[in-house]
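I have placed the structure first, in the form of structure tokens, so that the comments after it can refer back to it.
Missing here: one protein chain of the complex. Every other protein chain is in place.
Then we have chain A:
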Amino acid sequence: MKCYRLFIPYSRWRDAHPIVHSQKYHRRRRVCRLISKTLSKMALSSVLQSESADFSFNNDRSFSFGCRFGQTDLGFGAAPGDRLNFAIKASLGPDDKDGPERKIEFLHGTTTLAFKFQHGVIVAVDSRATAGAYIASQTVKKVIEINPYLLGTMAGGAADCSFWERLLARQCRVYELRNKERISVAAASKLLANMVYQYKGMGLSMGTMVCGWDKRGPGLYYVDSEGNRVCGDLFAVGSGSMYAYGVVDSGLRQDLSVEEACELGRRAIYQATYRDAYSGGQVNLYHVHSEGWTRVSQEDVLKLHHQYQEPKK
């Protein structure tokens, strides 16, 4: 580029040539948007048309690379490695370069939690949605019921999570019909991870935990839009995850009873909502056991606050 030939930083060249810069800049953005639109249309149509649980990949997958160039220039996209630390993408701040993109509601401000114990998996989530400092809703459903024996939690973009998990539900049902047996949690989470991996780098934001019970016992996988897929016994995702980890780590034993485990999950989410501004609303609790999942309770955080603080007085 011209600025490099003159051995000056890009920012100085940009300030010295406002008109040329703005033309080049907007042209680049138009091209990038056009490409990502075509790529996503092609990729989406191939996912929707895919026969079988896509075990045999067709050869027309050459387009499934991400639109990577210019990502940092254009200012969107989380830094890589962000999701791996379960850290939030802190405030969708007042960056007026990409106005429309930034106003989208993201559920990074959230607390979702899931852990395995001897009687299955407990899934506990809060229900607050924020856009900057504005609380958009206190009654968001962050647990998606994929099918009667699989649950998915929602963190990140609400539309991304619910769309891809509904697509996953469709694939799981097709698998069940074709193979006359339920899909395993490992396979379901792998299908989801493979689906979103095709869109890596295109701006999907999704951090979900796939929980269920299959012939191997309780299953818990964390899948996100960066392409991570991790099996584990305990995950907490969102801005309040650190507070929730503290509570669960101190109270988790393998030999908990169902009620004790539910109470542990409830307490963990409550403590997270107590300290984290971006989590709140109600605590939704689910229990996954060998027969499927059951909705255990939905309690308002304020009510829990009185319940826990009462004995102290």
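Simple rule for what comes next: a contact is a pair of C-beta atoms (placed from the backbone, for glycine too) under 8 Å apart; a residue touches a chain by one contact, two chains touch by 3 or more; residues count from 1.
Assume contacts and distances are computed from a predicted model.
Of the options "Glyceronephosphate O-acyltransferase 2", "Proteasome subunit alpha type", "Large ribosomal subunit protein mL49" or "Fructose-bisphosphate aldolase", which is the UniProt protein name for the chain that has been left out of view?
The missing chain's protein name, per its UniProt entry, is "Proteasome subunit alpha type".
With respect to the chain omitted from the figure, which of A:Thr139, A:Asn179 or A:Ser290 is a touching residue?
With A:Thr139, A:Asn179 or A:Ser290 as choices, the missing chain is touched by A:Asn179.
Which of A:Val121, A:Leu191 or A:Ala261 touches the chain that is not shown?
A:Leu191
Tell me, which residues in chain A touch the chain that this view leaves out?
With respect to the unshown chain, the touching residues of chain A are 53-57, 179, 183-184, 186-187, 190-191, 194.
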